[in-house]
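Some chains omitted; the rest stay in position.
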Amino acid sequence: MPLSKMSFSRSIKAIFASFSPYWLACVPLSALIVIFWNTAATAQGLEPPANLDELRIVLDSIFLLLCSVLVIFMNAGFGMLEAGFCRQKNAVNILAKNLIVFAIATLAYWAVGYALMYGEGNAFMGTSGFFFSGDAAAYGDDPYPAAVPPAISFLFQVAFAATAATIVSGAVAERIEFAAFLIFSTLLVAISYAITGHWVWDGGWLSEMGFSDFAGSTVVHSVGGWAALVGAAILGPRIGRYEDGRVNAIPGHNMGFATLGCLILWIGWFGFNPGSELAATANVPYIAVTTNLAAAAGGVAATFTSWLKDGKPDLSMIINGILAGLVGITAGCADVSYLSAVIIGLIAGIIVVYSVAFFDSIKIDDPVGATSVHLVCGIWGTLAVGIFGTGNLLTQIIGILAIGAFTVIFSAIVWSLIKATIGIRVHTEQEIRGLDISEHGMEAYSGFLKEADVLAAGSSMANTDSELSGSLR
Amino acid sequence: MPLSKMSFSRSIKAIFASFSPYWLACVPLSALIVIFWNTAATAQGLEPPANLDELRIVLDSIFLLLCSVLVIFMNAGFGMLEAGFCRQKNAVNILAKNLIVFAIATLAYWAVGYALMYGEGNAFMGTSGFFFSGDAAAYGDDPYPAAVPPAISFLFQVAFAATAATIVSGAVAERIEFAAFLIFSTLLVAISYAITGHWVWDGGWLSEMGFSDFAGSTVVHSVGGWAALVGAAILGPRIGRYEDGRVNAIPGHNMGFATLGCLILWIGWFGFNPGSELAATANVPYIAVTTNLAAAAGGVAATFTSWLKDGKPDLSMIINGILAGLVGITAGCADVSYLSAVIIGLIAGIIVVYSVAFFDSIKIDDPVGATSVHLVCGIWGTLAVGIFGTGNLLTQIIGILAIGAFTVIFSAIVWSLIKATIGIRVHTEQEIRGLDISEHGMEAYSGFLKEADVLAAGSSMANTDSELSGSLR
């Protein structure tokens, strides 16, 4: 029987309370000890680039740094998007998750993930370079200026790893325990994402087969999407979401945040896709243009698809259509023509509208549509390399299935273990009250009156267009 | 007589409903057909830059890519700014417009606009390179590494084209039909903006005359501003805006969004102006500094002008002053001294305060001040090149008038045609209720209590500083 959230929280407090504050005195002490053996690589005092090769490598490094910044900025995009699509009573929780997950991903990938993904190893996984040390962090076989500094490869990959984890947070929003999400994210980034990434991007077995996924429709987006799908399925839907065979709309609370998030993600993708060239080349602009065309086509397709399907242009579908186009072009952005990019985006934008309806029809509750955007369009994008690009369609399918199977099994095991130990879902009364108060003890919008306040007061003075159903606010 | 919005929406639905969902089966079929002839240019598998010229071009490309990203980010800036300056009941609508307009601009400029603006042609317009194909997309007379890849020129220009369209959305906000705006934006980007842009930036007749507009005070900002002015005039003011000879303030609903939008636009301009150098040169920092000085001077001037005029420092005027300074320096940023940049910005910041009052005095209702910022200060900035820079003042005036006349005539025709066919303005009851519910069927801030809810309930429990006038909420 899982520990309840309250008792878990109390346990943590009790454990730590048993230490006196003087344990903090250990910190500087530990620090002093550490610095004696802490003589690893630091910045190398290199001279300014002295020849063409050195200058080229420095340009590659600066380019990848700026791409990394754009990808890291996607954390703000996901944070705004997911918070905007959820209810205000859970906004602090989703913001906290999206913020801390990049910190945790950074440390988990630094300690373990980078070694499993890019360390020396075998066709299945890397086995060296933990804590970004040794050969992985030093200039190795290809010393500067023959190759970019390892630090920039590491930073770019950290940013990617965090993306996979962030995708999960949207699908499990509004009912997952905070600690459960932190633990799952850590393990996903450190182990599962790293291993399947190694298969494709560090000479692993899928790479050997010719599987083509330039910037990660499968390696990043589908992996995040599969983990999200398994999480959402094991968690079950939010209270009140599916009743009497109906799907109750639970509208997001801040469409300004959601739209801002979409536009931040759009520009973040100009780091994600062009940066995956891993060097400043004359191909980079080409990749940026296919990326932009697919995003635009996805947005337009989803707008008109939802307009004709429901009679009104739905802003959340415009947003998800743009993201669908971006996920769809991620695998093939360097490998398809401009026209193909538009077609890939158009199809992704249509798919995402119907995919959202499909998951609701099987009662998988994904508050932000992350599974439709990242998993379904990630699969579509990977297939598209076999249709419009130079990839082999059969190999693409094998890659999708292999990575999907590994991620699903890994996720199912980890989510189940978490459920069986500390618990995965908040209590009913916590969910109704909202995670902000119950898990974090604070409100996202202090000082504002909410409809729930009025309901709680038993007053029916509000007369809004939407029906006031207590459990859905 | 124009079709009403409701019947338009119903018509669209009816038209599409007459197709069964099985029409979607055509999509993959079409795709398959397409890929057989879809053998156009893809990324070229170029080697890393091997000599100084190649490396220089790659640096130019990376620089322009990052400038493009900054300019594309301006869509988020305009979205936040305009949404913040409007009422919450229309926030979804303005966000949807600002989001989809970049998608539409991308596709319209790809299909038609880029060819009219930069294709081979004559002094009036380009006539080749539709769908970014043929010579326009290939390395042409100046093959790599003699010139940057066409893809990056295209991306940078797409970002600029979208800016012109986005400017319009603010001035026509809170009462325009969604479909009307989409159609106008598409035509503006595809045709009008592209043709007048060709006159100045692709060797057209104004360029031959010596008209100087480095980064687009006229080519981008005034063009957007003229189109916005004509649209606002044809639409008429919002209900309740001008009554009994008074101007009723209709305050924006989220000054946090508006301020964020301003700061995003500020950094976006570091792509807009320096990127207009079209290459990574030692002049780029100079342009960035004049840009920043003018923005700062505009903000300070507008702050103190509004402070002395109205007794209080008005945040919307700080915001519009900064943007006024930025628009003002756009034409001359590479061509005036630092001190001139400060003066140009100061004057722009003063102008914008009085311009906003002026347009209200003639009952042109521009909810966000777009006409004052982009049209009036765009004209000022273009003149300033003749006063402070190397431009000829008479030529500058000719350019302003020619581009203004063309854009006004084009806009008047298109807006009138839209008005006469599908209709341009929502119904009175839709406008009072808000476009979010009436056009999109959703709220921007679900779960929050709004003053309008209280009014609707007939309760007068709210006692805020602003008067509660139903039509203005």
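We call the chains A and B, going by the order they appear; numbering starts again at 1 in every chain.
Keep this in mind: a contact is a pair of C-beta atoms (placed from the backbone, for glycine too) under 8 Å apart; a residue touches a chain by one contact, two chains touch by 3 or more.
Owing to the predicted nature of the structure, the values given are computational and were not obtained by experimental measurement.
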Enter the number of copies in the whole complex; the displayed portion holds 2. 3
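In this section, only the chains that are shown with their structure count from here on.
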Subunit A - residues contacting subunit B, complex: 52, 55-56, 59, 62-63, 66, 70, 87-89, 251-256, 259-260, 262-264, 266-267, 270, 274, 279-289, 292-293, 295-300, 303, 307-316, 318-319, 322, 334-340, 342-343, 346-347, 350, 387-389, 445, 448-454, 461-466, 473
Subunit A touches which residues of subunit B in the complex? 9-10, 12-13, 15-17, 24, 27-28, 30-32, 34-35, 38-46, 48-49, 51-52, 54-55, 57-59, 61-62, 64-66, 68-69, 72-73, 75-76, 79-80, 83-84, 91-92, 95-96, 98-100, 102-104, 106-107, 110, 131-133, 137, 144-145, 148-149, 151-152, 154-155, 158, 178, 254, 257, 260, 437, 439-450, 453-454, 456-457, 459, 461
